[in-house]
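A single protein chain has been omitted from the complex, and every remaining protein chain is retained in its original position.
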Amino acid sequence: MRLSSALLASLLAAPPLLAQTTATERAAAAPVLTEIDALETRVAPTQLAQRLTARADADRDRLLARVESHWTGSMQALSDWIGHHPEPGFKEVLAVDTLTKVLRAAGFRVDTGVAGLHTAFVARWDSPAGPNGPTLGLIGEYDALRGTQGDFHGDQHNAQSPVAIAAALALQEYMTEKKVPGRIALYGTPGEEVDPPAKAIMWKAGVFKGADILVRSHSTTQTTRGRAGFGVCCLNINSVKYVFKGRPSHQMSSWNGRNALEAAVMFYTAVDRLRTTWRPDASIQGIIPEGGAAPNVVPDRAMVDYYIRYPDEVYLAHIDSMMTNAARGSAMAMGVDVEIQHVGEYRDGISLGTLDELAFAYAKKLGATKVVEEPQRPSGYEETGLVSREIPGVGVTVASSDHANHTYEMTADNFNEKGHSAFLIDAKVEAAILYDFLTNPQFRQTVQTEHKTMAALFDRYVAGLRSAYADEMKP
Amino acid sequence: MRLSSALLASLLAAPPLLAQTTATERAAAAPVLTEIDALETRVAPTQLAQRLTARADADRDRLLARVESHWTGSMQALSDWIGHHPEPGFKEVLAVDTLTKVLRAAGFRVDTGVAGLHTAFVARWDSPAGPNGPTLGLIGEYDALRGTQGDFHGDQHNAQSPVAIAAALALQEYMTEKKVPGRIALYGTPGEEVDPPAKAIMWKAGVFKGADILVRSHSTTQTTRGRAGFGVCCLNINSVKYVFKGRPSHQMSSWNGRNALEAAVMFYTAVDRLRTTWRPDASIQGIIPEGGAAPNVVPDRAMVDYYIRYPDEVYLAHIDSMMTNAARGSAMAMGVDVEIQHVGEYRDGISLGTLDELAFAYAKKLGATKVVEEPQRPSGYEETGLVSREIPGVGVTVASSDHANHTYEMTADNFNEKGHSAFLIDAKVEAAILYDFLTNPQFRQTVQTEHKTMAALFDRYVAGLRSAYADEMKP
Amino acid sequence: MRLSSALLASLLAAPPLLAQTTATERAAAAPVLTEIDALETRVAPTQLAQRLTARADADRDRLLARVESHWTGSMQALSDWIGHHPEPGFKEVLAVDTLTKVLRAAGFRVDTGVAGLHTAFVARWDSPAGPNGPTLGLIGEYDALRGTQGDFHGDQHNAQSPVAIAAALALQEYMTEKKVPGRIALYGTPGEEVDPPAKAIMWKAGVFKGADILVRSHSTTQTTRGRAGFGVCCLNINSVKYVFKGRPSHQMSSWNGRNALEAAVMFYTAVDRLRTTWRPDASIQGIIPEGGAAPNVVPDRAMVDYYIRYPDEVYLAHIDSMMTNAARGSAMAMGVDVEIQHVGEYRDGISLGTLDELAFAYAKKLGATKVVEEPQRPSGYEETGLVSREIPGVGVTVASSDHANHTYEMTADNFNEKGHSAFLIDAKVEAAILYDFLTNPQFRQTVQTEHKTMAALFDRYVAGLRSAYADEMKP
Partner (left out) sequence: MRLSSALLASLLAAPPLLAQTTATERAAAAPVLTEIDALETRVAPTQLAQRLTARADADRDRLLARVESHWTGSMQALSDWIGHHPEPGFKEVLAVDTLTKVLRAAGFRVDTGVAGLHTAFVARWDSPAGPNGPTLGLIGEYDALRGTQGDFHGDQHNAQSPVAIAAALALQEYMTEKKVPGRIALYGTPGEEVDPPAKAIMWKAGVFKGADILVRSHSTTQTTRGRAGFGVCCLNINSVKYVFKGRPSHQMSSWNGRNALEAAVMFYTAVDRLRTTWRPDASIQGIIPEGGAAPNVVPDRAMVDYYIRYPDEVYLAHIDSMMTNAARGSAMAMGVDVEIQHVGEYRDGISLGTLDELAFAYAKKLGATKVVEEPQRPSGYEETGLVSREIPGVGVTVASSDHANHTYEMTADNFNEKGHSAFLIDAKVEAAILYDFLTNPQFRQTVQTEHKTMAALFDRYVAGLRSAYADEMKP
C-alpha cells in the first residue's frame, strides 16, 4: 500500500462507509447503492460468516493445524530470511529464486518472468483427483522499500509469500488425501511499491485467467474488513510520464536547437493553468526528473512525471485527456516532440460482503487483535483494483504491528512474536476461506453471484458518471 | 513614419550605408550588393541628376513657377486648414471631403472608398492630348496623430495632399497647353500612423496598378536621400492579433468553462520561451488588450497583439510561423479556439539611385536647408515597402521643421515660414521629377531599367536568405 | 445579490442547513453549533414568531393598513418610475434626488454624499414624543444592472426604497399619533451590484451607528428564511486589484524599459502555481483588465483583478497574504513596482432566529406565495456581512417574480401584479417587525440577547479556525 498510515488515518476521519466522496459520484451511485443494500440484505454476509465459522468441521480444523505446522516448521524462517534480504521492486531476484525453489520442491509447476516481468511468477498445482474443481488463487508479494538507511521490509511484504505457501501446502495435502479435484495457483507479484503496477500488467497479459478466487494478506495495525461495494484507498490514479524531445545546439547558437525543457516547463505550467477547469476534487502533482544535461547546451530531452488522481475513473480520464492535449500543445508551441507514457493505473476495486465478512470472522475466531468492528471503505483486495473487478477475492488484514506502515518499527515486528503470530493467523484465514470456497458449492455460488451482481452495478455506476459529466467533458 | 526621431538618430548611428544588419543578411546580400554597385556605376545617378537639374529648360521653370502660384494661392491655406482640423487614421472625413472637392473642381474623376477603405480615394485625369503617355502618380496622406491633448498634425500629413495637388495642377496645365499625352493619378491614402496599413491593402486591391511612377513628400528635420538598394527604416514587421475564444462559466463552477485568458497568457509566455530559439536580431513585443470582462466569470475571450520585427522578411516569416504554432498549441492545451489575424505588414522597399539623386539635387537647387550629403539607408518611398517593389518612385524629404517628428513643436511649424517654404519646395521637386519622367524618354527608360534590375536582385537576395536559413527553419 | 438563481439553486442542493462546508470549518464550528442549538432551543423563535403574529393587535393592523395606503397611493408609482429610469451603481442620481425629496417632504432630515459616496444618503426622523426609544433602521438600494440592451432593474432594486418608505411613513404616523418615543433612520445604499461594496464603506465610516435594528427587502423567486447562525451565500470574498508599474520604452530599445505586463502575467501565472498550496475549497479567479497600450511600446502599466473566495475568512486572509507575496515577488523579479488595492470584502453575516422566523411568519400570514418551509443557509441581511455582525436585522424575501434574478423577465414583473403585491407584503412585513421591536420590550430584549450571544460565538468560531490552520499558515 502506497500511503503513510498517518495520512490514512486522516482520510479515515472522513465518513468511512461511503466510497463516493463527490456530489456527482454520490448522485451517480445513489440508485446503485440502493441495489447494493438490497443485494447485501439478500446475501446477509455477516450471518453467513457467523454460521460458517461457528460450525464444526474436523477437516477444516485439521487443515488449519497443518497450516500451523508449515508456518512454524519452515515458512516463518523463510519470512525472516526474506525480511533480512530486502530487495526493491522488480529486483527481487533472491526472493523469487528461493520461493520458486520451495514451490517446485512441493510439486508446483512454476513459470517465471511471466507478463514480461523478470521477477513475476506463477506456480500451479493440479489435484491428483483431477483439475475439474475450482482454481484457488493466492497472491504473494516480496518487494522491499527503499529508505535512507538502505532497503527494508517496512511494509512486511517478506511474510506474504510464506503465508500463502503455508496455506497452499496444507490445502495441497488435504486435496490429495481427500481426493478433492481442483487446482491451486500461487501468483508471485513483484514491485507493489513502485510503478509500473505489476498486477495490472499481469492482468492485461491474462496471467490471472482461470482463478476462481484470489486471497492476499497484508500487514496492518488493526484487524478490519471492508464494506461491500467499490472504492479505492486514495482516489483513482493515472501515473503518466511526458517525455519531450527537441534538438540540441550550443548555447551560443541556440536558434539552431529546439528546447525540450521549455516545452516541459510550459506543460508543467499549463497543468497549473488548467486547475480551475477541473473539479476541485482532483489531486494532480508532478515533478521534472529530467531537466537538461548541461547549461551551455540547449536541452534536447526533458521529462515531466505526474500522479493524476480523482475520486472516480470517468472524470479522471477527462483530466488525463486534457493533460494529453496540454502536453501536445506545449510540444507544438516549442517545435518539439512529446511521447506520453501511461505507466500505471490504480482503480476502484470491488469488496464482497461474503468474503470480507468471512475473513473477518475467521480472523477474530483465530485470535486476531485490535479488532475494529466498524466496516471500512470498500476497496479491491489488490492495489490496482482491476483484478478484483474480474475475480472474487479478499485481502486478509490481521493486526501485525503496533507501528505505522513504512516504518522501521514495523520492520522490527517482522521478526518478533507480534508479527509471527499475526502472519500465522493470516495463513490460517487464507486456508479456511479457500477451504470453504472449495468444499461448499452453495457458498461458492453465493460469492460468485455477489461478485457478478456487484460488477454489473459498477458498470451502471460508471455509466451514470459518464452521463453526469457529459456536458462539462465535451470539447 | 512610425518612429521617434530620437530613436531614429540612434539607429542612424549604425553604419548608414548598409541596409543589411545581420551577418546572414550580409552574406546573402554580398553578391547582390556587388551587382547593385555595378548597376549604379553604369547608371551613375549622381552625375545624371547633376545634368538634369543643371540644364536649361524653360518649360520646366515655368512649371515650377505655376506650382508656386498654386501653393501660395490656395494650397498653403488648405494645408493650414487640414492642420487645424486634425482627424485620426481612417476617420479623415473632413480632409477627404475637402480634397476630393478640390480635385473634382479641377477636372479629376474621383473614386472614394476604394479598396474597401472609407477614407481612401483615387483622383484620375487624362490629358486632352490622349492617355497614351506615362501615368504620373502622387501620394497624399492626411491622418493626424492622437495625443494626450487631442489629435494633432505632429507628422505634418496635413501638407502632403496640398503639396501633391499643387504639383498636379501645374502638370495638368502644362500637359494641356503643350498637348502632351499621359495621365495623372493622385492617391489619397488614409491611416499612415495606425494599423492596418492602408497602402498594402490598396496595393493588394490593385489600386496603384497602371502608375508608371509614384512620388510622395514627408516632413523631416533634415534634407536627405537614400542610397540605391533595398531596406526599411525599422526592420520588417508583421502586426498580428491572436484572439482566443473559450467558454464562459461562473467562477464558482469554473470547470464548466474553458478559460481564454489562460490560453492568451500561456501564448504570451510561450513567445518569451521561444526567444532563444530565434536569432537575437528579432524584436518581438506584445500586449494583452483584452484580458477578460469580470473576475467572477471565466473569460471566454482574450486577445494578444504583437509587433514581430526582423531585419529580413524570410526569417520574419519563420518566426511568425513558430508563433502561429505557439498560439495554436496554447489553444489546444487550454481547450479553446484561436483566431489569428494578420493585421499589417511592413517590408523592405526599393530605393532607386536615379530618382533619389534627382529629388535630392532638385531640393538642393531649390533652396532646401539642413542638407545631409551622406546617403541614407535605402528604403521604399512608402512605409509598407510593398508598392515600391512594383512601381518606381521616390519620397521627397525636405527639412520642414527643427523639431522631431510626432512633437507639438513640429505641429507648430506647419503654420509658419519654416514649414510653408519647405512644403513649396516639396511640391516643386515632385513636379520637376514627374516632368523629367514625362518628357525625357531616355531618363524614363533608365529609371525603369534600374527598378526592374533592382527588383530582380531583391528576389535573388530573398532566395539567398531562404537558402541560408534552410537548416534552422526546418521543423 | 450577486449570483444567478440557477447557480444558487445548484448550491442549495448542498446540505442547506450547514453554513460550514469544509471539514476544518465544521470542526471549528462543532462546539459553537452545539451552543447555537442550545441558544435557539432557549429562544424557541418559531413558537415566539407564531405567538407574535397570531395575537390580536389593533394598532399593528391599523399600521399595516396605512402601509398599504402609502404603497398604493404613491410608493408603487415611485417604484415603477425608478424601474423605468434605471441607473447603474454609484450613478443613481435621479433615484437619490427623487427619494430624498420624498423623505424631506415627509419631515426627514437627509444627509447626502455620506461616507464619501456621492449617491449614498441617510434620512433621519425623531418622534415628537422624544428620541429616547429604539432607532428603527431601514435599508434601501436603487442601483440597476448593466445589460447588453442597456441598464435594467433585473434585480428589482427599484422597489426597495419605496417599500422602506411606505413602512417608514406608516410608523411615523403611528409614533406621532400614539406618542411613542424613538427614531427612524432610512439608509440609502448605492451600488449593491458593483464594487466597491458601499455598505462596508458606510459601516466603516460609522453611518449605521445608533441603529438598533435594520430591515431590508429583496426580490426573490421563493419566500424563504434563513436558519439562525452565520454564513454567506457564496463564500467569503476579497476583491483585490494588483496594479504593476514599470518604465516605458520603444520596442526597438526595450532594454531601457521595465515591463509591467510581464510582471502582471507572471503574477497571474503564480496564482495558478500556488493553487495546490491552498485547500481545494478556495475559488480564485482573475482577469487582466489592463494589459498594455501599444505593441511597439514596453507596457509601463498593467493590472490584474481577482475575486478571492474561501468558505471562511481566516483561511481567506491566508490566501490573500500569499497572493500579496506573489504580487510583490513578481514585481521584484521584473524590476517594477506593484500597488495592491483591496477593493471589496464580503463576509459571513449573522442570521437571527427571532427576526428571521418573525419575518417568515408575517410573510406567510400576509399572503406570500411559493413558501419554502425548509430553513435556508444562514447569512447576513446585507451582502457584505459586516453590518449584520454589529446590528441585529433581517432581510425580507417574499416571492416577487417567477423568473430568475438578473433577468429581463424579472424586470417585467416589477410593473405587474406579481411584483406589486409582493412589494406591498415586503413593506408590511418590515413595518410589522419594526412595530414589534419598538413596542414589545421583552421581544426586543430577546433579539438583542440572541445577537450578542451569536456574535460572541462567531468570535469563538473564528478563534477555532485560527488554531486549526495555524500549522499550515506558518511561513
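The first chain written gets the first letter, and so on, giving A, B and C; residue counts start at 1 in each chain.
Just so we're on the same page, contacts are C-beta pairs under 8 Å (C-beta built on N, C-alpha and C of every residue); 3 or more make two chains touch, one makes a residue touch a chain.
Please read all numbers here as calculations on a predicted model, not as lab measurements.
Novice: Name every shown chain in contact with the chain that has been left out of the document.
Specialist: A, B, C
Novice: Taking the entire complex into account, which one of A:Pro134, A:Gly226 or A:Pro299 touches the absent chain?
Specialist: Answer from the full complex: A:Pro299 touches the omitted chain.
Novice: Which one, C:Leu94, C:Met322, C:Val372 or C:Val462, makes contact with the chain that was left out?
Specialist: From the options C:Leu94, C:Met322, C:Val372 or C:Val462, the contact with the absent chain belongs to C:Met322.
Novice: One chain isn't shown here. Among A:Ala23, A:Ala44, A:Ile288 or A:Ala412, which residue touches it?
Specialist: Final answer for the missing-chain contact: A:Ile288.
Novice: With respect to the chain omitted from the figure, which of A:Tyr268, A:Tyr315, A:Tyr362 or A:Tyr469 is a touching residue?
Specialist: Residue touching the chain left out of view: A:Tyr268.
Novice: Return the single residue from B:Thr189, B:Gln285, B:Ser351 or B:Thr411 that touches the missing chain.
Specialist: Touches the omitted chain: B:Gln285.
Novice: In the full complex, which of A:Tyr307, A:Tyr362, A:Phe423 or A:Tyr469 touches the chain missing from this view?
Specialist: Once the missing chain is taken into account, the touching residue is A:Tyr307.
Novice: In the complete complex, the non-displayed chain touches which residues of chain B?
Specialist: Residues 13-14, 23, 269, 272-273, 275-276, 280-281, 284-285 of chain B touch the chain absent from view.
Novice: Contact with the hidden chain only, please: which chain C residues?
Specialist: Touching the missing chain: residues 254-259, 262, 265-267, 269-270, 273-274, 276-279, 298, 322, 325-335, 471-472, 475.
Novice: On chain A, where is the contact patch with the chain that was removed from view?
Specialist: The missing chain touches chain A at positions 2-4, 7, 10-11, 234-235, 239, 250-254, 261-262, 265, 268-269, 272, 283, 285-299, 302, 305-307, 309.
Throughout what follows, only the chains that are shown with their structure count from here on.
Novice: On a CA-centroid basis, which chain has its centre farthest from chain B's?
Specialist: Greatest centre separation from chain B goes to chain A.
Novice: Pick the chain whose C-alpha centre of mass, unweighted, sits closest to the average of all protein C-alpha coordinates shown.
Specialist: C
Novice: Where the CA atoms of chain B average out and where those of chain C average out, how many Å apart are those spots?
Specialist: Taking the mean C-alpha position of each chain, the two centres sit 58 Å apart.
Novice: Residues of chain B that contact two or more other chains, please.
Specialist: 254, 262, 265, 269, 298
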